[in-house]
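The complex appears here without one of its protein chains, the remainder shown in place.
Coming up: subunit A.
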Amino acid sequence: MDFVNNLAMGFSVALSVQNILYCMVGVIVGTAIGVLPGLGPLATIAMLLPLTYALEPTSALIMLAGIYYGAQYGGSTTAILVNLPGESASVVTCIDGHEMAKKGRAGAALALAALGSFLGGTVGTALIASFAPVLATFAFNFGPAEYFSLMVLGLVAAVTLAHGSLIKAIAMVVLGLLLGCIGIDVNSGVPRLDFGMLELADGIEFVAIAMGVFAFTDIVMNWRKEDSGPVEAAKVTSLMPNREEFRKSWPAAVRGTILGSILGLLPGGGATLSSFASYSVEKRLSRNPEEFGRGAPAGVAGPETANNAGSQTSFIPMLTLGIPSNGVMALMIGAMMIHDVVPGPQIMTENAPLFWGLVVSMWIGNLMLLVLNLPMVGLWVRLLRVKYDIMAPVILIVCLIGLFSIQNQAFEIYLAAIFAVVGYLFRRMHCEPAPLLLGFILGPMLEENLRRALLLARGDAMTFVERPISAILLAIAFILLALVLMPSFRQKREEVFAEEEA
């Protein structure tokens, strides 16, 4: 019984006092930033990354993962109570969640969201535990050609599912790949594109990019807005959903779990996509769709379940294949590399305690969120009173100290300053920065696998289509691109994302 042994190992790692503590810190910080508008998981994880350098890798990853899924819980709280999505995955929860709150059913909506999230998180975690080893065994047969095609598929899927213009997203990926070339070429030892700077020999510090384009650009974008004054939060009375609400919610939660789990697996998927997909599915399947937008419990339970399931299962391709499906996963890969843990199929054997400890900790973290958060709703709502003019300088300074402490030098700070300006330009030009990070993380691996595949094939590029698995992966990537470029689909895609931005 390998599976049981593995889970037992996971529990023994995750239940150590230290790891429970970091898990708790992670989910609490996650909930907090989920509540606070203007601070998302990407910026937070970038901000805290340097501080995790000193930690043991398992604890560091447990904490960072906790921030990611914890943010989903926090985001739904503010969505329901104040009609303010603290996090992009909870945008749809606002629609029906806040309507329920207006009808005096705030407590019920919160409970449905929390229970749904727990269900999604539990199933998602179980899926990681059972599915990841299978995928890893499969991936062991991958040669460099297969890996190259897999990464191409990953990047293509990530951009087709990202919002905004497709061609700009592809350009951002390529820019990320180019930035990844900077530094000494591992094969020839030639320093490339380094502008003669010795500090760039090891490549650009990815924390500097992440902080620049996410944290610092966010500060520039948000701080100049006028303060909108205190927020009104709905009163929470009873936390128990009534029978009617339960009856309407549970099928939505089950469907949300399935939908979220599948979408989370896809590169480019994850929490946000899952919640939007679930909402539209529930609306379409409902016998009285006119209820949606007027406080339908299914419109809360479905998306909330889906986003948590999706955020869990998006760990599967990241851990077993080393392919990040979204920006947060790209940061997680960066965090692992800092600790010399290489994500990929070998992680199950080489870093078994880390892998299983992380998986089990996610389930424990979800349990903590359920137990901690419902009674503490009032406390979280009070966090909303924290003004951005206090938050912004705190974020700024913590980031700066983190950047400095990476190498105990100012160089990374200057790099981040450049990326803050570049990040601002990206926002102005409506270019999503997340694909850039994916390209940057995958760049060196993509080049290395391309080099090896071509070396083995003596320079014949046909190797990528002659090997069956590689051919299938490339074909899927091609079909995805073709689909998106088709006029009817293109229009639909733009509609979906226009809805999202509204």
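We take it that a residue touches a chain if its C-beta (ideal position, glycine included) is under 8 Å from a C-beta of that chain, and two chains touch if they have at least 3 such contacts; residues count from 1.
By our rule, contacts and distances are computed from a predicted model.
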Listed names "Tripartite tricarboxylate transporter TctB family protein", "Sigma-70 family RNA polymerase sigma factor", "Zinc-finger domain-containing protein" or "Fe-S cluster assembly ATP-binding protein", matching UniProt entry of the absent chain: "Tripartite tricarboxylate transporter TctB family protein"
Listed residues A:Arg224, A:Arg243 or A:Arg284, member touching the removed chain: A:Arg224
Full-complex contact with the absent chain, from A:Val371, A:Leu425 or A:Leu485: A:Leu425
Residue touching the undisplayed chain, where the options are A:Ala417, A:Val465 or A:Leu481: A:Ala417
Sites on subunit A contacted by the missing partner chain, in the whole complex: 51, 54, 165, 167-168, 170-171, 174-175, 177-178, 181, 185, 187-188, 190, 192-193, 216, 219-220, 223-226, 389-390, 392-394, 396-398, 400-401, 404-405, 408, 410, 413-414, 416-417, 420-421, 424-425, 427-431, 447, 450-451, 454-455, 457-461
